[in-house]
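Please read through the structure below; I'll follow up with questions.
A single protein chain has been removed from this complex, and every other one stays in its place.
Coming up: chain A.
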(Lines give C-alpha, C1' and ligand atoms only; values in the text may rest on other atoms or scores of the structure.)
Protein backbone atom coordinates (compact mmCIF):
# COMPACT_ATOMS: atom_id res chain seq x y z
CA UNK A 1 0.00 0.00 0.00
CA UNK A 2 1.21 3.48 -0.85
CA UNK A 3 0.11 6.91 0.37
CA UNK A 4 0.28 10.14 -1.56
CA UNK A 5 -0.54 13.76 -0.69
CA UNK A 6 -1.83 16.38 -3.07
CA UNK A 7 0.11 19.08 -1.26
CA UNK A 8 -1.70 21.97 -2.98
CA UNK A 9 -4.99 20.71 -1.50
CA UNK A 10 -3.58 20.43 2.03
CA UNK A 11 -4.85 23.10 4.43
CA UNK A 12 -2.53 22.19 7.29
CA UNK A 13 -5.19 20.93 9.67
CA UNK A 14 -2.87 18.22 10.94
CA UNK A 15 -5.45 15.46 11.29
CA UNK A 16 -3.15 12.98 9.55
CA UNK A 17 -0.17 13.89 11.74
CA UNK A 18 -2.24 13.59 14.90
CA UNK A 19 -3.43 10.14 13.86
CA UNK A 20 -0.22 8.79 12.31
CA UNK A 21 2.80 10.86 13.35
CA UNK A 22 5.12 8.14 12.06
CA UNK A 23 3.73 8.46 8.51
CA UNK A 24 3.12 12.20 8.18
CA UNK A 25 4.94 15.34 9.25
CA UNK A 26 4.29 19.06 8.96
CA UNK A 27 6.33 20.82 6.29
CA UNK A 28 7.96 24.22 6.70
CA UNK A 29 5.02 25.70 4.75
CA UNK A 30 2.54 24.27 7.30
CA UNK A 31 1.30 21.69 4.82
CA UNK A 32 1.55 17.98 5.50
CA UNK A 33 4.25 15.79 3.97
CA UNK A 34 4.86 12.06 3.91
CA UNK A 35 7.69 10.67 5.98
CA UNK A 36 9.71 8.66 3.46
CA UNK A 37 8.27 7.54 0.14
CA UNK A 38 4.78 6.78 1.45
CA UNK A 39 5.11 3.02 1.30
CA UNK A 40 3.20 1.57 4.25
CA UNK A 41 4.03 -1.68 6.05
CA UNK A 42 1.15 -4.11 6.27
CA UNK A 43 0.91 -3.67 10.04
CA UNK A 44 0.34 0.08 9.62
CA UNK A 45 -2.17 -0.07 6.79
CA UNK A 46 -5.32 0.38 8.86
CA UNK A 47 -3.86 3.40 10.63
CA UNK A 48 -2.73 4.85 7.31
CA UNK A 49 -6.22 4.46 5.86
CA UNK A 50 -7.76 6.04 8.95
CA UNK A 51 -5.43 9.03 8.66
CA UNK A 52 -6.15 9.43 4.94
CA UNK A 53 -9.89 9.16 5.53
CA UNK A 54 -9.77 11.81 8.27
CA UNK A 55 -8.31 14.56 6.06
CA UNK A 56 -10.79 17.47 5.91
CA UNK A 57 -9.37 18.64 2.59
CA UNK A 58 -9.42 15.12 1.12
CA UNK A 59 -5.82 15.69 0.11
CA UNK A 60 -4.51 12.21 0.97
CA UNK A 61 -4.85 9.31 -1.43
CA UNK A 62 -4.27 5.60 -0.96
CA UNK A 63 -3.02 3.22 -3.65
CA UNK A 64 -3.84 -0.32 -2.60
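The rule is short, and it goes like this: a contact is a pair of C-beta atoms (placed from the backbone, for glycine too) under 8 Å apart; a residue touches a chain by one contact, two chains touch by 3 or more; residues count from 1.
Throughout what follows, contacts and distances are computed from a predicted model.
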(request) Consult the UniProt record of the chain that does not appear here and report its protein name from "Septum site-determining protein MinD", "Polysialic acid transport ATP-binding protein KpsT", "Pyridine nucleotide-disulfide oxidoreductase" or "histidine kinase". (result) "Pyridine nucleotide-disulfide oxidoreductase"
(request) Extract the touching residues of chain A with respect to the undisplayed chain. (result) 12-15, 17-18, 21, 26, 30, 49-50, 53-54, 56
